[in-house]
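Just dropping this structure here.
Left out: one protein chain. Kept in place: all the others.
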Amino acid sequence: MEIDFSPELEAFRAEVCDFLDTAPTPEIREAGRKLTSVFAPFEQVMAWHKILYEKGWAAPSWPKEHGGTGWTVEQRYIFAEEYRRRDLPPLLPQSLGMVGPLLIDIGTEEQKAKYLPPILKGEDFWAQGYSEPNSGSDLASLSCRADKDGDDYIINGSKIWTTYAHHANRMFMLVRTDNTGKKQQGITFLLLDRVDYPGMTIRPIVGLDGFPEQCEVFFEDVRVPQSGRVGEENDGWTVAKHLLKHERGGGAQSPTLHRGIERIREAAKDTPSGFGTSLAEDPVFLRDLGELEADIASYEAFEKLGVSGHPMANDPSWPSMNKTMNSVLTQRISVMMTRVTGNEGLPLQHEALRVGANVEPLGSDLELVAMPYYLNSRATTIYAGSNEVQRDLIARTAGRGA
Amino acid sequence: MEIDFSPELEAFRAEVCDFLDTAPTPEIREAGRKLTSVFAPFEQVMAWHKILYEKGWAAPSWPKEHGGTGWTVEQRYIFAEEYRRRDLPPLLPQSLGMVGPLLIDIGTEEQKAKYLPPILKGEDFWAQGYSEPNSGSDLASLSCRADKDGDDYIINGSKIWTTYAHHANRMFMLVRTDNTGKKQQGITFLLLDRVDYPGMTIRPIVGLDGFPEQCEVFFEDVRVPQSGRVGEENDGWTVAKHLLKHERGGGAQSPTLHRGIERIREAAKDTPSGFGTSLAEDPVFLRDLGELEADIASYEAFEKLGVSGHPMANDPSWPSMNKTMNSVLTQRISVMMTRVTGNEGLPLQHEALRVGANVEPLGSDLELVAMPYYLNSRATTIYAGSNEVQRDLIARTAGRGA
Amino acid sequence: MDFSFTDEQQMLRDSVSSFLQRSYDFDARSKIVRSAEGWSRAIWEQIAEIGLLALPVAEDAGGLGGTAPDLVAVAEPFGAHLLAEPFIATLLAAPLLASVEDERLEGIMEGSKLAALAYEEGHGTADPSHIAMTAHRDGERFMLDGEKRMVLAGGDADLLLVVARLEDRLEDRLALFSLSPDSDGITIKGYQTIDGRRAANIRFSGVQVEKDDLLANDIEDALRKALDTAILALCAESVGAMGELLSRTAEYASTRKQFGVPIATFQAVAHRLADMKIAYTKARATLLYTAALMEAGHATERDMAILKGQTGKLGREVGEAAIQTHGGVGMTDELAVSHLHKRILANDALLGSSEYHLRKVGNLSRS
Partner (left out) sequence: MDFSFTDEQQMLRDSVSSFLQRSYDFDARSKIVRSAEGWSRAIWEQIAEIGLLALPVAEDAGGLGGTAPDLVAVAEPFGAHLLAEPFIATLLAAPLLASVEDERLEGIMEGSKLAALAYEEGHGTADPSHIAMTAHRDGERFMLDGEKRMVLAGGDADLLLVVARLEDRLEDRLALFSLSPDSDGITIKGYQTIDGRRAANIRFSGVQVEKDDLLANDIEDALRKALDTAILALCAESVGAMGELLSRTAEYASTRKQFGVPIATFQAVAHRLADMKIAYTKARATLLYTAALMEAGHATERDMAILKGQTGKLGREVGEAAIQTHGGVGMTDELAVSHLHKRILANDALLGSSEYHLRKVGNLSRS
């Protein structure tokens, strides 16, 4: 066992701090402070993406040859910690964390050359077209159809829960290319160069938090080139499963959770407990916080075992465990935030939440974001494979590795 | 709506208190204080049963014509509250709460005349022979066989988790009389006049708390008369389902839970919290206690709605909800008790737990009983239909009545 | 012992339900909430016509003298239908006006005027003893400074009732002032709440109050009673919403198919439905039991804390389970599910959260 605590790391931390203190614009900082979702406000987060790209820091988890940073695990955590400590908006995961790593792993050289650089630079934003109205947890039952026609596919059907499709310029998706075999067969993974092909319509869906984050995407005889296929035709399920591994975990997520606790502790100082002290000094609140913090610390240990390549992380259900833990902790943090804000979190403040709005919030920063964040985070146990589906997967190898 | 708060009830309470303060022998009181299970020490609880019978109070929930008390719901609760407040041992449920009410409902006149009086008097104790080694949650798959032979049945097979079979003089059981149809068909409900028929062997099973409470009962060509059948041959499943309703709920259970809280609060006064005060003054402990007490209060409300005949209690899953809530609350109480006793609950004190033992316990009364009670109460979510089975039943009518 | 509704209560409940089914289904309600005003005066007038605004007012004050169970019979359907109109605001204000025999009560009961109680001072003023706002005596008049928050109907009221401490009275006495929302020095910031109600934060900067507008200088008992009534109604609303969530979710789970079968056939979903049903049943049992205790005059502070605490906690469990079971569509603005959950959350946060009340239960030993 070994953890690097060398003084060189502190020099690295200083460099990170210096950059993060100076590089983001006020709008980017505001977008981070007003974050109520894992998906940051689009315009500002893409601007920030470009700034990070210029510094060479847009994709710490990518291999160095594709533009990654080549950092050690310790460095990646230092970066993530300082990033989150400043409430900077996290870069959007669909391109950098999902389709990018997938193409690095199994894309053709042409696909890599064409798609990776604009992803890295923050020029492209990809939407993920997986779920359909009748295919949620049972993703493999999807029916959005692609029929071959010359060098093209003709797509008909629809996709739903397509996060930020209304901001995307590209889209990756699963389509049904064969109906004859098992439902997992006959699925093909496609890259779409555009989201404004003739016949494509995008309808934003207003969420329970009042914001249009998800979309429904309709396809009516949409013609796309077959060259956008990843992997073989009818082998898209294998491709998607490979990608799910990226979707379900493996970054440095624990600093985000730790930062949530910091914000809660900070806000608790100004909040009466109702029992004579501030919440920050209230034994009951501190106990509950301690329980949550310890669970986050365990998650951090779990995550670091994974990122550092401990043998336990070879367990096939590791990504599912990661997704389950992370989603539940995110929700618990969000509940704790609304516990601090109490009924001060009840007013709808959509206008004040808009980046650049000149509307004064009714109360504190946390009171502004806590309730929409709580509501939005109910999705974490639903998306990327519901936690029920994850538990099914984990149970399959329950006894292994124990 | 209406709750009786009349002064007459206080006179009744005084009568109850007076009796309960004077009637039980010291051994009976000791058996109650040392209770670590829902099943009280046999000898003392049967002695107490006889005393209650003399007073006419052995079976408050039975119809008056069969020896019940004729009390109002309010009176029954007053009796239960004062009974529990004095830590008196609860009468054993198998005869009074299960086979007795069953016979009242659907026994023949002969069966009623023969079996009810000795149950009421505390002369008979019945064991319940339901589960088998391969038929637990899947009770209907039971295979212990009864073959007709003249006026008799010949029983072969075994029963397990037969509580207190080693103390019983009679036994009711389910046997397989037909193998041809659905598994629920072909089951017959039998009353056994003795447990020492030739070919019957009873093996006590030591539980995780160190006590032999459960038994395995083996049958090798055991000949019993057919007159012991309740209901029709092959219709035992209907009989058993009817009985389950009695087994799964419907008494005045909440006073037992309230009494648990009282004992916890009492013991908490002498227990340091580790954070500067006694547990009884510790805000964290009090919060957790408050949460549990409120849940017990809700259960009390639920139970009183049921006993008083509120329309909601007609829901077919009411007994299952009752069993689920009661078992979980019992376990939570037991956990809270071990939280108070801490590592003082770790020593094994089997000898000191024996009624009449002249062994001084190492610490307080609660320290003596908390850990075995906790361990024993793990069974509450398993027996009488595991809570998983109950949830299956509740889910079947989930939307009804909402 | 009997916790059933009387025939009259059942009739009242049925008539409120059928009125709402007719005039206030989810689509109609959504339009109302999205309108500029955020609630419907037409609906309000009909509610007044049925007599529901006179329900919480004693008969000798001209009201109907409704009992706690009467109120439950009305508020459960209100919660199930996510009523946006200022019923809780009226429940708080009307009995206080009645307690001081204020003639403006009649207009309130008729639905032609609205009164709002400016009580809450931020972060859950769960108990009157938490009130800090002070009224300074200024000759014959009084001067009010400070802020009231989350004043239900505070932006729409014709009449503000303000709770404050008289600076020269004993610390534990609370006074009640009546004010016009147009008074000098009052700034009202109205907003919609997450559950579609209207409320306001109201700032008082040197607001002068005439002597006659001091309605009572010891309102605490009446205030506590009004708060208890409001707690009962909030909890009944939440229980109504929970019932709605349970039936909608059970229905959805038995029709939504994945893997070729209704999702209710998956044990994880089935057991969650079972847990929802247990939670709902527990909450409703607590509600009916507490209503019976209140009617009998035997409800203690602890009983009210149990009701509010349990309803908030169990309601959250039911709401979160309903969303999870619905999956993606549960996360949208388009189904009632998310709105019902938000109503439950808001009702939990008002007048002391479940955290606050359950802790109070622990602090108040059972007698």
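First chain written, first letter: the chains are A, B and C, and each begins at residue 1.
By our rule, a residue touches a chain if its C-beta (ideal position, glycine included) is under 8 Å from a C-beta of that chain, and two chains touch if they have at least 3 such contacts.
Everything quoted here is computed from the prediction, not taken from an experiment.
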Contacts of the unshown chain among the visible ones are A, B, C
Residue of B:Ala31, B:Ala301 or B:Ala379 touching the missing chain in the full complex:
B:Ala379
The listed residue (A:Ile106, A:Leu305 or A:Ala357) that touches the chain absent from the view is A:Leu305
Touch rule applied to chain B and the missing chain gives residues 131, 134-138, 141, 160-161, 205-208, 210, 214, 271-272, 274-275, 284, 338-339, 342-349, 362-363, 371, 375, 378-379, 381-383, 386, 388, 391
Note that chain C touches the chain not displayed via residues 266-268, 271
What residues on chain A make contact with the chain left out of this view?
1-5, 72-74, 258, 261-262, 265, 283, 285-291, 293-295, 297-302, 304-305, 307-312, 315, 317, 321, 324-325, 388, 390-392, 394-395, 397-399, 402
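Note that in this section only the chains that are shown with their structure count from here on.
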Where the centre means the average of the CA atoms, what chain is farthest from chain B?
A
Looking only at C-beta pairs that count as contacts, which pair of chains has more of them, A-C or B-C?
B-C
Whole-angstrom distance, CA centroid of chain A to CA centroid of chain B, is 51
So the centre of each chain is just the mean of its C-alpha atoms; given that, what is the distance between chain B and chain C in Å?
41
Each of the following residues of chain A touches two or more other chains, namely 275, 284
Listing for chain C: what residues touch at least two other chains?
359
